[in-house]
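Input: a single structure, listed below in structure tokens.
Note that one protein chain of the assembly has been removed; the remaining protein chains are unaltered in position.
Just so it is clear, A and B label the chains in written order, and each chain counts residues from 1 on its own.
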Amino acid sequence: MNQIADLSAGLACPIPLSEYKNVLLAHGGGGKLTQTLIQKMFASRFDNQMLDILHDGAVFPGGSPRYAFSTDSYVIKPIFFPGGDIGELAVNGTVNDLAMCGAKPLYLSSAFIIEEGLPMDDLWKIVLSMKAAADRSGVSLVTGDTKVVDRGKGDGIFINTSGIGAVLPHAEIDPRNARRGDRIIVNGPIAVHGIAIMSVREGLEFDTEIRSDTAPLNGLVERILKAGKDVHVLRDPTRGGVASAVNEIAQSSGKGILLDEEALPIGEQVRGACEILGFDPLYVANEGKLLAFVAAGSAGRVLQEMRSHPLGKESVIIGEVVDDHPGIAVMKSRVGGTRVVDMLSGEQLPRIC
Amino acid sequence: MKYIDEYRDGDAAGKSAEMIRRITTREWTLMEICGGQTHTIVKYGIESLLPPGLTLVHGPGCPVCVTPLEIIDRAIAIATRTDVIFTSFGDMLRVPGSSKDLLTVKAEGGKVRIVYSPLDAVRIARENPDMKVVFFGVGFETTAPANAMSVFQAKKQGIKNFSLLCSHVLVPPAIEALLSSPANRVQGFLAAGHVCTVMGYEEYFPIAERYHVPLVVTGFEPLDVLQGIYMTVRQLEEGRCQVENQYSRSVRREGNRPAQDLLKQVFRVSDRTWRGIGEIPNSGYALREEYADHDAEKIFDVGEIRTRESPLCIAGTILQGLKKPNECTAFGRECTPEHPLGAPMVSSEGACAAYYHFGGYTGRTPS
Partner (left out) sequence: MCLAIPGKVLTIDRTVSPVMGNVSFGGVQKSVCLEWLPDVRVGEYVIVHVGFALSTVDEKDALETLKMFKEMEEQEGE
């Protein structure tokens, strides 16, 4: 009676129907719409201290070591692409989310939603990839689930992986920790994964193979954390690209971010592909890449350590944290002016005209 | 990358800006026609490098932005049909129609596909003989030959299920319409380099003479734009009104003749409505009678189209260069890239989108 009335008062849909009657692909793009969906729909309802940080994973309070928990789902199409497949991505992705919490990944679960008709051979290949990826990063797959859905309802296969890791000693990683003067380091060329996927997708094909850079970053993260005690934030710039990642951190920390266009590492072929499609590499998805926000004093040492690791050979400083324009990321262009680096809006559609 | 990187050199840009400052003795208002040039100007912060008396206004050179609302609504109606695969360039998908956009049609189950080239659409038609494949042929003269080729090939190869929904606009009539408007304050033009790559620049001589304005055919990299500005200002300072070619590495005076021949074969010049501006006579292309079988406007009867523009959107004023995006009351508030009220906020070449993304928005500009 009273209780029911109270409940229904809070149940009005937070995203007014007049705005979006249906969920759009853009709501999964990693940019503004995703942010809105998460904040208005999920975070507002499930509101709690750990969720509010909205980092790649949740760190449980108390205990020694503290534990981190993360989950990620993989719906990529095509499921096999140059440089990897959905299985490898699924393992590396959750391993990396845990690493971004400053944790050593330990155990993974995996839930499969398989579309009726998927060739057994494909499933086997995916399983082998997952095993190889798990071995490479030192995690064990300890539990899982399998479902099969009707033909036509599932894009081949969807995979969800969740993981638990132990936070490394001295690791104090939190997107709110970014401080003025922090240097922003990336471990290698950006925009590779997204372009590798575009290269296979229908309608946008290239003849020269660009391979995804998917890789487990936990080893690199351990190296980074050993080298510097002042590592404030770690983030892997997946969907939405480097631009969306730095914007999220700028907003969480209330600081401004200044990037240097000339410092951005971009491979020549990836640049060519972005030029043709009219894509801005800052918004293209990455895998096997991380951003480390490190206090100025430790940055040199951390950079050196990263460059001695196979996944960090091309590490470079691409920007810094500033007090100006709080919550906003800007970039100094090679021609001299500065411009705002906004969050991704909608899907990045290839620009033709 | 060759022929791109050299034209983005920071030092040379600084020097060009210095040159422009030295020769500018009066206030001048220039317009860059093409959306790609607007994009470059805002992205590289070129306006901040220019002397204060020099004003750049952004022209209607964004074909996505000027596609009439009625055609967008028609495209949406066609794309909603279950017997149609609707193909288009990526940019068109988020342009708001009267009630929704093509991306929403896709979300609701319509077969909408992005293609990179019109020939891809022809291939899709060949591979799907049971479906009607429509290609949304939008653009200026740069894209017209490519769209013409698609229809030409479809007819030649007997691909009967392919049709073109054509919405082509021409630049010179738009320039004349702008220049003959009493509200016009533009004194010199940076003409669109890629349009002229196809069409040449013969058409601009009578315009320069009739309206006494310098026209400089300009490229798209930051150095091209700066050089184009320099050449235009130099003409104005010297009291000249001639047609010059900054983008000579790509543009020839006569343009590309074989491409022009194909245009004449497939299209005829027609009157066109420009969204936000109105009808400009002889400012567009329509398919010739011989291609009626491949004309989506004739093939699909989608009933009466009643259009409805947002009352807050001042796209027309922006496209004519009479106002800047951040002077619009809805800019950044009711109108953002996620909730665009008009096309210039959606198209990545639209002035409003460029301003929003790169920070012309008050309170977001760092400098």
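Rule of thumb we're sticking to: a contact is a pair of C-beta atoms (placed from the backbone, for glycine too) under 8 Å apart; a residue touches a chain by one contact, two chains touch by 3 or more.
Only a predicted model underlies this, so the values are computations on that prediction, with no experimental measurement involved.
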Candidates B:Leu30, B:Leu56, B:Ile85 or B:Val195 - the one touching the absent chain: B:Val195
Residue among B:Gly45, B:Pro96, B:Pro118 or B:Gly316 that touches the chain left out of view: B:Pro118
Options B:Thr67, B:Asn161 or B:Gln246, residue touching the unrepresented chain: B:Gln246
Among B:Gly45, B:Pro68, B:Gly97 or B:Pro145, residue touching the chain not depicted: B:Pro145
Residue, one of B:Thr55, B:Gln153, B:Ser270 or B:Ser310, that touches the chain absent here: B:Gln153
Missing-chain contacts mapped onto subunit A: 206-208, 210, 268-269, 271-273, 275-276, 278, 351-353
Residue ranges of subunit B at the interface with the undisplayed chain: 1-4, 6-7, 12, 15-16, 19, 22-23, 33-36, 61-63, 89, 116-120, 139-140, 142-143, 145-146, 149, 153, 192, 194-195, 197-198, 223-224, 227, 230, 246, 248-252, 256, 258-259, 262, 349
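Definition applied: only the chains that are shown with their structure count from here on.
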Subunit B - residues contacting subunit A, complex: 1, 4, 8, 10, 13-14, 17, 35, 42-46, 48-49, 62-64, 89-91, 93-94, 103-104, 106-108, 113-116, 120, 138-140, 142-143, 222, 336-339, 347-349, 356-359, 361, 364-367
Subunit B-facing residues of subunit A, complex: 19, 22-26, 32-33, 36, 202-204, 262, 268, 271-272, 275-278, 324-325, 328, 330, 333-340, 342, 345-347, 349-353
